[in-house]
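Every protein chain of the complex appears in place save one, which is left out.
To keep things simple, chains are lettered A and B as they appear, and every chain counts its residues starting from 1.
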Amino acid sequence: MIIGLSITRDIHDWLYGAMPEWAASLTEMVLIALVYLGIFAVAGLFLVLLERRIAAWFQQRLGPNRVGFQGLLQTMADALKLLSKELTGTTKADTFLYNLAPYFVIISSLMALSVFPFTREFQAFDINIGLFFLIAVSSIGVIGILLGGWGSNNKYALIGAMRSGVQTISYELSVGLSLLTMVLLTGTLQLSQIVEVQKSGWLIVQGHIPAIVAFMIFMISGTAETNRAPFDMVEAESELGAGFHTEYSGMKFAYFFLAEFINMFIICAIATTVFFGAWLSPFGITESIPLLGVFWFLLKTLMLVFLMMWFRWTFPRLRIDQLLTLEWKYLLPMNLVNIVIMAVMVWLNLTIKF
Amino acid sequence: MSYFSEIYNGVITLLKGMSVTGKYFLNSRKGAITQQYPDNRDTLKMFERFRGEVIMPHDEKNEHTCTGCQKCEIACPNGSIEIVWDRGIDEYSGKKKKKIDKFVYHLSLCTMCGLCIDVCPTDAIKWGQNFENSVYDRTQLTRVLNRPGSKLRAGVED
Partner (left out) sequence: MESTTIKSNFKSEEYFINMGPQHPATHGVLRLLLTIDGEIIKKVEPDLGYIHRSIEKMCERDSYQQIVHLTDRMDYLSANINNEAVCLCVEKALELEVPERVRVIRTIIGELTRISSHCLWWGVMGMDVGALTTFFYGFRDREMLNDIFEETCGARLTMNYNVPGGLMFDIHPNFVSRVKEFIAHFKTKIPEYDRLLTENVIFQKRTKGVGILSREDAISFGASGPVARGSGYSCDVRKYHPYSALDQVDFNEPLRTEGDTFARYSVRIEEMWESLSIVEQLIDNIPEGEYRVPTKAVIKLPKGEYYQKVETARGELGVYIISTGTKSPYRLKFRSPGFSNLSLLNHIAVGGKIGDLVATMATLDLVIPDIDR
């Protein structure tokens, strides 16, 4: 039915025709995993480049522009360099945890990537508790950070890891509650259903004021979740050197680094899905061509990514106690009130629907 | 109420800060403040007073104006200048006169203070604008400034 995407259907049919059912589904899983790994690598590298170029433009610099056209291959070259580097480590490190940590971080962000509806039919895993799954999986990553900080036997790394633990526990609440506010509107956790609901107006329009408040809270706590400036207590290079990944080098460092950017992408993708109608085009202008959904999804996500980068390159870093004050004294009470308002609104049918 | 006004004022100041960086972002097309150094080598011109290295200008007849008075050697705080000299008959006046054999300049010891050039009575040495002073071997930093076969310009007295 859809040119371009029907190819997945064709492959699916062909696999099931050519093989026994178990072999077919196994092959299909491997294929999908490979596709998503590809997306993961490309998206991560591209985001790193984007960040560096955008930072340069904010700072009146040029940024990387040597490798490839306008520096497009720069991060590829960096990844190659990191691959070829020696994996150093401290002698007194807890070797098992030290080596395990990067995989925790990277696998959790890879898992989260799988549930996004990039466009109609382009969703690897349409689970009925999609949003819940996302929140749950994205907070596994912090275990990796904690393990890395603990395992590397470095005091700076340990402080960084402990900070990240505190931060994630606190901000997880805000992320969950702000998404819960929107779930009140949709009535479902399944991401494809959430998109379906938004066909009569994006949720940020449907829910108007409480939705905008929820969106702001989500963006703030999402930035904190990904440990990015102004909430980069975990790395805080002027305080802790490099924080939890002080002792990591080579590809293990690259895993942490890539995961950070993928996490940023994930937070923005959640915001896109829940608040801005995922792959739906504005006013339904390209509804007939679902392939363009990918374009709209990425466009919206990258706009939000840009917003997060703008935050990062403008604001000073918060102190650890101020970080907690912001969460417990400001975001959390506001969030709880916001949920009640949203509930009342849904009850009284005050939402805007087209 | 101060709770809400605090939030409001806080958000306003954050937006102000973002407007500053945002303005530069939008104007980033106008060019960066940084330079693409090895690329702009041809157009890169240092100021004429820039202290890159000490040079001894020679004219087309391979003559310099260093009389070998050694004032620069005394003025130098780090011993970067060594003058190897001799006495010889001056071909113009016929008198016995101090003559430089080698004007040795150790760039590796030089702090670019400019005292030698300040003190030189005949302006025999001056600043060169070359700033790319890195070499692979330390011995290349010890330079003899007077060219081989060069001699003192006629009539130069200190």
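As a working rule, contacts are C-beta pairs under 8 Å (C-beta built on N, C-alpha and C of every residue); 3 or more make two chains touch, one makes a residue touch a chain.
All values derive from a computational prediction rather than experimental measurement.
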Take the complete complex as the reference. Which residues in subunit B touch the chain that isn't displayed?
9-11, 13-14, 16-17, 19-21, 33, 46-47, 49-51, 71, 75, 77, 111-115, 118-119, 127
Considering the whole complex rather than only what is displayed, give the residues of subunit A touching the chain that is not shown.
55, 58-61, 155-156, 159, 229-230, 232, 236-241, 313-322
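Simple rule for what comes next: only the chains that are shown with their structure count from here on.
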Could you please specify the touching residues of subunit B with respect to subunit A in the complex?
7, 14, 17-18, 20-22, 24-25, 28, 32-34, 36
The answer for subunit A against subunit B in the complex is residues 54, 56-62, 310-311, 313-315, 330
